[in-house]
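Only one protein chain is missing; all other protein chains are in place.
Chain nomenclature is as follows: A, B and C, assigned in order of appearance, with residue numbering initiated at 1 for each chain independently.
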Amino acid sequence: MQKVVETVSTVAIRFAGDSGDGMQVTGSQFTDTTALAGNDLATFPDFPAEIRAPAGSLAGVSGFQIKFSSEAVFTPGDAPDVLVAMNPAALKVNLKDLKPGGMLIANSEAFTKKNIDYAGYATNPLEDGSLTGFKVFKADITGMTLKAVEELKLNNRHAVRCKNFFALGIVYWLYGREASHTVEWIKSKFKDPQLCEANLRALKAGYHFGETAELFDRSYEVKQAKIAPGRYRNISGNEALSLGFLAAAELSGLELFLGSYPITPASDILHELASHKQLGVRTFQAEDEIAAVCSAIGAAYSGALALTTTSGPGLALKSEGIGLALMLELPLVIVDVQRAGPSTGMPTKTEQADLLQAMYGRNGEAPVAVIAAKSPGDCFYTAIEACRIAVTHMMPVILLSDGFIANSAEPWRIPEMASLPKIPVKFWTEKEGFQPYARDENLARPWALPGSPGLEHRIGGIEKEHLTGNISYDAANHELMSKLRYERLQKIADALPPTEIEGDQAGDLLVIGWGDTYGPIQAGVEAVRKSGSKIGHVQLRWLNPFPNDLEAIMKRYKRVLVPEINLGQLVKLLRAKYLVDAKSFPKIQGQPFKESEIVFAIKQILEAN
Amino acid sequence: MQKVVETVSTVAIRFAGDSGDGMQVTGSQFTDTTALAGNDLATFPDFPAEIRAPAGSLAGVSGFQIKFSSEAVFTPGDAPDVLVAMNPAALKVNLKDLKPGGMLIANSEAFTKKNIDYAGYATNPLEDGSLTGFKVFKADITGMTLKAVEELKLNNRHAVRCKNFFALGIVYWLYGREASHTVEWIKSKFKDPQLCEANLRALKAGYHFGETAELFDRSYEVKQAKIAPGRYRNISGNEALSLGFLAAAELSGLELFLGSYPITPASDILHELASHKQLGVRTFQAEDEIAAVCSAIGAAYSGALALTTTSGPGLALKSEGIGLALMLELPLVIVDVQRAGPSTGMPTKTEQADLLQAMYGRNGEAPVAVIAAKSPGDCFYTAIEACRIAVTHMMPVILLSDGFIANSAEPWRIPEMASLPKIPVKFWTEKEGFQPYARDENLARPWALPGSPGLEHRIGGIEKEHLTGNISYDAANHELMSKLRYERLQKIADALPPTEIEGDQAGDLLVIGWGDTYGPIQAGVEAVRKSGSKIGHVQLRWLNPFPNDLEAIMKRYKRVLVPEINLGQLVKLLRAKYLVDAKSFPKIQGQPFKESEIVFAIKQILEAN
Amino acid sequence: MRALNIYPQFQHTDPSTQTRKDFVTDQDVRWCPGCGDYSILAQVQRVMPTLGIPRENYVFVSGIGCSSRFPYYMETFGIHSIHGRAPAVATGVKAMRPDLSVWVVTGDGDALSIGGNHFMHVLRRNVDLKLLMFNNQIYGLTKGQYSPTSPVGKKAKSTPMGSIDYPIDPISVALGANGTFIARSFDVHASHLQNILKRAAEHKGTAFVEIYQNCNIFNDGAFSLLTEKETKSDHVIEIEHGKPLRFGKNLEKGIALDASLTPKVVDVASYGEDKLFVYDETSEIAALIVSRLHAPEFPVPIGVFRAVSRPSYDALLVDQIDRAKKGKRETVQELLDDGQWTVK
Partner (left out) sequence: MRALNIYPQFQHTDPSTQTRKDFVTDQDVRWCPGCGDYSILAQVQRVMPTLGIPRENYVFVSGIGCSSRFPYYMETFGIHSIHGRAPAVATGVKAMRPDLSVWVVTGDGDALSIGGNHFMHVLRRNVDLKLLMFNNQIYGLTKGQYSPTSPVGKKAKSTPMGSIDYPIDPISVALGANGTFIARSFDVHASHLQNILKRAAEHKGTAFVEIYQNCNIFNDGAFSLLTEKETKSDHVIEIEHGKPLRFGKNLEKGIALDASLTPKVVDVASYGEDKLFVYDETSEIAALIVSRLHAPEFPVPIGVFRAVSRPSYDALLVDQIDRAKKGKRETVQELLDDGQWTVK
């Protein structure tokens, strides 16, 4: 049978299975291959909370969604067009999201009585007619995988484990993808030649099955997107942060120090940086978050490009330490990869509800710089920017990322190190004129390293006298220093480039976002602009200080909308500072926004007179 | 010589000396006696940061100011009418505050070359004509004290130490005070009969000196104030908090538990409560603030009226624990006796800059109730209110006091325990219908104590399912629970009495304050109202939630002014929530407002356009 | 004085009617299949009904980690608190309610990394609670970083070149903090673990039990030398009060001290049983010496290292309150009235 090839512009696929089923690998292999094929894309991995939940349980379902297109892609997609469900639990958890009429590829063998019960189905959904709204393709993926690797005489556990590549093979065929990247990957990944061969056979068998079986009458083609020429790679937010810090170290000439305590979803930055000791990176897995931030303070004092990485509960523990860093006026970057809170919350789910903690979570008037990354690739530049500000302004900078950005990957244009601006750092070396709390044009005090003869001095968390840094309880001095600590932030704002507005530069509505809402807002704004409304979109990188031009920009629009994955935090800051009637559009479900939600919110505010 | 007695309505006196000179005792004795004499009064003790700074140093100067009057007194006074300076350093530090033409009583013997140098004077200020603007009374207080106690043959150190009572004696005479209260106090305080006698003699000698020496040509009379009849006592903020918690325990029938770690200026609450084990109070000096709050959480779970007390840096450390308490929905009162920050800051100085930390210093959307005391005596009622809300709403409540309220004392009408409303507490006991996260009309969950058969259940910091409290990662449930945690606060607001407005009920200006700004704002508002402006004053007890009627109240005035001992925190909350152009009047000097500063701010805002 | 007594009184469950099943919750156990935590849970659920304590009087408090999910699986009262702080939470429970049987469940990271300070302080205060530390020498929940008990050289996610942190020995730390009951057992050694749990339960004061636990996902086989049939008898020694230290398949080997008090492994037959080191669980020195025996040079001791009696914190607290109540009898009103004067 000669099958039809249909051309489509955009497809969203979700791979879903047991956490042991290798869905994350499947997803990222499909991502890499799709990127190589020249599509634009965005991804969303969704892990279970458990390390290994019981096989077949709802709690153990692991998902990976990718949207790819010949057009620009802003989000991983609201409702997937295709759902690959490796077992009943995966179907149960994910079916509600599948687009009406969408394609469901189900691993029929996994729909055993036991698994069906376990997933909470009364009857087999593949048989009971409940899936009539979808294009259902039942394939005995497990069985066919076992057959494909039969000759290799693997034990059953190992053989069954190859089934994700069988599924990937099917999807590769469906979308006309080249398998070669994955073939290379399998070869490099599986040291055991038997396992390697088995996975290769499963992949091939899956592809072949798609091609030959009567199940599918057509395959699809997604044409190359118009992508700026250059060198690309896939990058996740945590990778990009790690690389950004390595780059900042190189650009500044400083040695990198990371003091950290593991916590989901920030740990990967520690893992990544720990593996680059060849670049002189010193990573210190501290006994807790307090020691982590304090060790970084000690390192900063000693001349390091000092970092500490954590998530919300860890940021709470670092509060006192960050206050100290602020008083010591030392450069320090604190990364908070936010997760759903409060308290332990939902560690594997995303949220952006630590903004106010970052702003105010310290005793006293304790302003620090706050900056947020808006996408995985943007993490790289945000990391460099945070480091630049920290060392040129001698100040702690809190960098906010989140679980979604951290774990999802996007194709990213690789920058050339040689073309990135250097980060100028100058240590104070002169005995003459040295005062520990004298200030330069940025109101930054001198960075004078231990080991510098004649520059011996003491700093501490007690209020200090202007210029000398000696302990001072003087009333006027305290007011002066308190205000200086705010003015120091203003110096950052004064040096920022004009704020970038996407969409319309004036008009009906300005949508202001920060962090991971970038993609959905962009998509939503573009969608509604098509119907004629004049809408601008500002994704704020700087949250403290705000850019100087923000007030004027807001005034150019009739309304301001602030979608956030929290119950309204940035919106509070904007309203308080500018007395602008910015409206909050909150969502707090441990999930990023969908394009449709943003569209809804925009329409709602535009319609409300 | 028959001396004149002049009647005056209001006097402010500052006693200043070395920290070893006993100025705090002198001040509080004068306070007690003045209260007994029926004046209204307010006090301000100002300690040095050091435990024992070197004698004669500027850093070691300790001061105590009292304002007393036949009229209502709101503040300890801006510029004292009388300064008692026990040495040159005390003069140096305090002279700048003395009212022009004010009275200076200087212990002339202490003006030795050494002390004068040490205080940084080039020449003896008592001799060099630099004090011409003041009424200077030089008295050899030390010498006369030594003479008065000569017969007792004390060693010199002990003898010299009596000189504060000599000084007190002078001032007693000057203001026609009865010495009998102090006589009784000395008798009960000094167990050693020699020392007791010496201090009594010094007191008497000082009084006698005033009466007979030619130095003073007149004494003063301050008539009784119109004070509501009743039983009174002096009370400091920390005492009042301690007593308030004891009262709340009695009113609720709950056992009191305090988990705390010492920190200035909160430690006294721990000391006070530790000394009342006879009332069943359990105090636990924990290894750190984190253990302190966590032990209180454990105690709350077990049925205690649970407290934890600290100051700003400690509140920072408790951030994560408070987040847990919030998720567990357990009653817990967290007291923050604020001090000047950030970081270690100025531990002995006051500030109210932890409001935003109290509001937002936790990861995730983590709202807790926040309440503030406005005066020493008000601490008692605020403590009871905090406990009432904590147990009836099953929620952590942060109670804000500060160093000024904590340490200053005021005459306070003693309440009758029998007439205070009980705090109703009902533990859940029924197996039937028990669900750990079911909610009552306040949206409070049941308080089910360990030891209750059939009520076994588990709670934790992970997001929990509505009603059952089981772990849940469900998206809609997280949104529901996040919003419920906010609605729970609204329930508090719904039950609040109408907000009290002092001064005009509508008009030109509403001054909104919180915490220790109460007195100065009251004084300032009254002063300006006399000139005809219509000014209202609201001192907010509830900061989270705000009272429901606040918005309507603000609308009744043309302008809103918010004086705070910080760089503008409440003002941010008001502007963000109500979009009202409230103006901040910040002061951040480690000192409370002066009446004149408030007057200045009010006039400024009234005159602006 | 205190007018109200609002605390409910209950008719307690008859402990003798309780069975293992009464301690099982309806929640799915979410550990990885094969995790050592399952066996520990089973032993605890077996021992609890035998202790003569009504189910409702148990409180299980945990921190954060795989091990700290434990309370969800125990049909008792429970708090799953925050990382490292369970001892502090449990101290509050016990200080308020000495009538309860309070158990802390924690991991090597939870107890000794972030929670090390609370661990030390609860032991020195001797709060009457039972502290079970599941030591898998790894951070399980955060997916495999080395922990404070991981050996030097351990390659884990955060130590690709191997750990350079000298490990903490939990028993040594507990002895340094002057803990009154200190013991060690294994996840898979069911009967031994049950015995140790019973002894811990009987102890008045902080009972610390280190339980070696296999994390088959991130640190599989960390204790295989001690658990595998072929090797275990040569690498594990059961210490018992009043008995000489012997081990080996036929107890043919023993531990003796040389002149400089250094322990050495000896052949019992040739060395003489009477010259072996005889264990005394009330002797701090004995505990200190034995605590320093580490594999592979020495067999790893399991059993009760130390059991001595010292008043517990909660008992002393109650005692102070009782004494205070007998002493001065001020009411809140009297305290309020202190220093009063009357304005008419």
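Definition applied: contacts are C-beta pairs under 8 Å (C-beta built on N, C-alpha and C of every residue); 3 or more make two chains touch, one makes a residue touch a chain.
All values reported here derive from a predicted model rather than from experimental measurement.
Although it is not drawn here, the omitted chain touches the following shown chains in the complete assembly: A, B, C.
Interface note for the absent chain: among C:46, C:241 or C:310, the touching residue is C:310.
Among A:232, A:578 or A:600, the one in contact with the hidden chain is A:232.
The chain that is not drawn here is touched, among residues A:17, A:45 or A:303, by A:303. The hidden chain makes contact, of the residues B:67, B:92, B:181 or B:277, with B:277. The chain not shown here touches subunit A at positions 32, 35-36, 38, 227-234, 243, 246-247, 249-250, 252-255, 257, 259, 276-282, 284, 286-288, 290-292, 294-304, 306, 320-321, 323-324, 328, 414-418, 425-427, 429, 449-462, 470-471. Mapped onto subunit C, contacts with the missing chain fall at residues 113-117, 120-121, 124-126, 148, 161-162, 164-169, 172-178, 260-262, 280, 283-286, 288-289, 292, 310, 313, 316-317, 320, 323-324. Contact between subunit B and the unshown chain involves residues 50-55, 57, 59, 261-264, 267, 270-271, 274-275, 277, 283, 285, 287-289, 313, 343-344.
Here is the rule we go by: only the chains that are shown with their structure count from here on.
Measuring from the averaged C-alpha position of subunit B to that of subunit C gives a distance of 44 Å.
The multi-chain contact residues of subunit A, meaning those touching 2 or more other chains, are 59, 313, 343-344. Multi-chain contact residues of subunit C (touching two or more other chains) are listed as 64, 80, 82.
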